[in-house]
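Shown here is a partial selection of chains from the complex, left in place.
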């Protein structure tokens, strides 16, 4: 095997901790070299047990010649600047979604990466889930004919945000449904989103409706090949993390997203039960491993990653159209 | 047991033949007395093997004191007139959906039935499917909390209409999705549909798009309790008749609609297969039995049936709003 890709992780929050552990324990193609976080002690907590260095300045990571690439799991508002800085410093970049806070920011980010000639991958992990990948292969191979109807949904586990007032207004589109938008784009190969009708409301936290909080949404997207897609999200699924897909074509249908943690079934007085995943890291650890492995391989093989800045832009363009649609109450065009 | 309800079946087409057989062979509470159809020989074909009389005039059925009730499976354009005439003649009425060609017609029909004091039931069979009924019971009992997201879909089996040009323009809403509209209303007890956003296209028969043909549709409905519903239809599902439902609430979710004809599974070189239903009569024979049994019991017990003229009106009101929405491209209000 080639030398592992030496990685500096930027942002030691919940998802950062998960990525660090996946990189150190499940991706032999990676070497977790450093972890950086501005909060005192945050980087140490993660870096220590995994044998990485804890740094407190992003500049130290970017200046370190012994680091090949960065994995960005910092706050979304910082993504664009971090991507641009890392790319400019010649580091390959894996960044959590969204790659920026607007289409303009994402465009800057992808342009900087392209100019620097570095690999730039965005964290659309669903593409690396085994069932979604298998479905994609069948669709791309023509197995179900022309794509006509598509569905993708994300429902976060639990009882909803502790403080709905602290959730930025359009989060359901830019942070949650953006996964579904990328999934829909990817599962409808060769087509692009044309326009959007979004319906959203505060059903979990109705007290916050008047202040613009949105925790439940249904989006209908028309694609250039005529396919009609539905994306759906909720911030609070009592039964666990629910991620599903369905693609209906002229010759058949594929469905994805089982939800059960394993194929074990418990039969007792309550009936027959499948245990469902209670967290993203529970449901998606294989997907996280898959996307980070792909990133390292793209770096090693000096080729673009399977998910690019253009994909990040296309998914965000749908999120932006949703914001427009909710604002106007009408169908909104998707920027290309 | 009480005396069976003596039934005259009006309309000996495909669904009429199915209803006749179900009444004669699977509903002991019913006695199929007569079958009437204006087409020469059509009534005989069905009535003969089932021991019923074949008549050629609806008037003969309505004038016959030995007939208690009619089951109407004639062309939809005739439904309103047949319901009014039968009710006026004092016959209880079971009518296939839709109960009329417009809200005004359905209003006339339900008014005539109410004035005559007869039982009036509409053929929303999905309510009698075992899985849908079980889901309804859980929802109505509060098991999943507040209803937030609902989905209902109907995909007809096969390759689509032989002559798409012969399909009336709004059929997908008034004949197909009307089942889903009633299902959504019923699975969201105590709430009513407020407005609708409909997206529809000719994806199966794109050559007929310019002439207004619609064979694929996705509808988003907002309900008075905030719930957001999606209804979806296609005229051509390669894998069989697909009827599903999903209700997501604050405390959980119920799903309905399995599609497999039995729980038998075949494991061979192709993998593990469930056989899927290839026709409505294949998938729904128990539902047909259930709705016709309910009708006979309502007649015998002198009580309203479980599906009323008001339900027929409410479902059609959503279909009408879909027509409005497709016409204007905007959200359309649902008449109450």
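In order of appearance the chains are A and B, and numbering begins at 1 in each one.
Keep this in mind: contacts are C-beta pairs under 8 Å (C-beta built on N, C-alpha and C of every residue); 3 or more make two chains touch, one makes a residue touch a chain.
Predicted, not measured: the structure shown is a model, and the values here were computed from it.
The complex is a homo-oligomer: 2 chains are shown here, and the full assembly described by the structure file contains 4 identical copies.
Methods note: only the chains that are shown with their structure count from here on.
Chain A and chain B have CA centres that are 41 Å apart. Against chain A, the residues of chain B that register as touching in their complex are 144-146, 148-149, 155, 197, 199, 201, 203-204, 206, 216-218, 220, 222, 226-228, 230, 232, 234, 236-239, 242, 248, 250-253, 329-331.
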